[in-house]
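The structure follows.
Missing here is one protein chain; the remaining ones are kept as they sit in the complex.
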């Protein structure tokens, strides 16, 4: 199972209670991983409103997470 | 015949050789007055490319020139 | 030039000076200021938070797009992060070009794309005492948190 580093920002950081964590997961895509974390930490944002970045670049929700990936979930941006 | 004050700017000032003059004229509209001055001073700009202002406001070419009017002929502006 | 993020106050005079070029006849600059209201609510202060490396790389990509789409001489952009107060300069975009049409168009393109694409989040603090992350509310938040709901 891949070991990943995850950074949280904004509403996700507040709801998770930490800005960063490392974990080992059976999930292989950002979308699956978000659903796992969402149910564990009661994130209010549904998966379809969160984008993912891996190793500093935006990726598709069904991209494969590489070993050691630095994953960031991107809540809706400020816009305006 | 009305006595008028005329101010010249830019290419008209250079072609007239003075920035301001007063004169008495039989012409009753800015357009007629410009034609008189144009033929006297060899202005290159035709009347249809010059607008007129009287007493600080744009006026139509066939407006009546009041006694003592301060007349300014406006060459094409810089635009751009 | 690159798009940068900063926690220090933005200096628009220095930024604009860097756009100057003898072939440039037009410069358009956009400034986003923290204003005292949003959607009918009195706002007291803001926090901006960003995923900095991706915001800077995506912002620089937007500048590259503007250079490709419009005839410009120079482009630049900066977004501030951290705790801001009413009137503070939150984001600055500047474009210099030979003629003004492309300067207006490129400046607007950059700020529109930056607002839509950069991973930057804004938390508003209201006069009511409530606060919220903009665009992150979901149905039911009002009941759950007693914070004002934001329509989408």
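Think of it as A, B and C in the order they're written, each chain with its own count starting at 1.
Just so we're on the same page, a residue touches a chain if its C-beta (ideal position, glycine included) is under 8 Å from a C-beta of that chain, and two chains touch if they have at least 3 such contacts.
Predicted, not measured: the structure shown is a model, and the values here were computed from it.
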item	value
Touching partners, among the displayed chains, of the absent chain	B, C
Given B:6, B:37 or B:72, the one touching the chain that is not displayed	B:72
In chain C, positions touching the absent partner	13, 16, 20, 22-37, 86-87, 96, 98, 100, 103-104, 107-108, 111
Touch residues of chain B, complete complex, unshown partner	7, 9-11, 13-14, 44-46, 49, 53, 56-58, 72, 74-80
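By our rule, only the chains that are shown with their structure count from here on.
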item	value
Reference chain C; chain at largest CA-centroid distance	B
Averaged-CA centre spacing for the pair chain B and chain A, given as whole angstrom	73
CA centroid of chain B to CA centroid of chain C, Å	50
Interchain centroid distance [CA atoms averaged], chain A/chain C, Å	24
Multi-partner residues of chain C (each touching 2 or more other chains)	none
In chain B, residues with contacts to at least two other chains	none
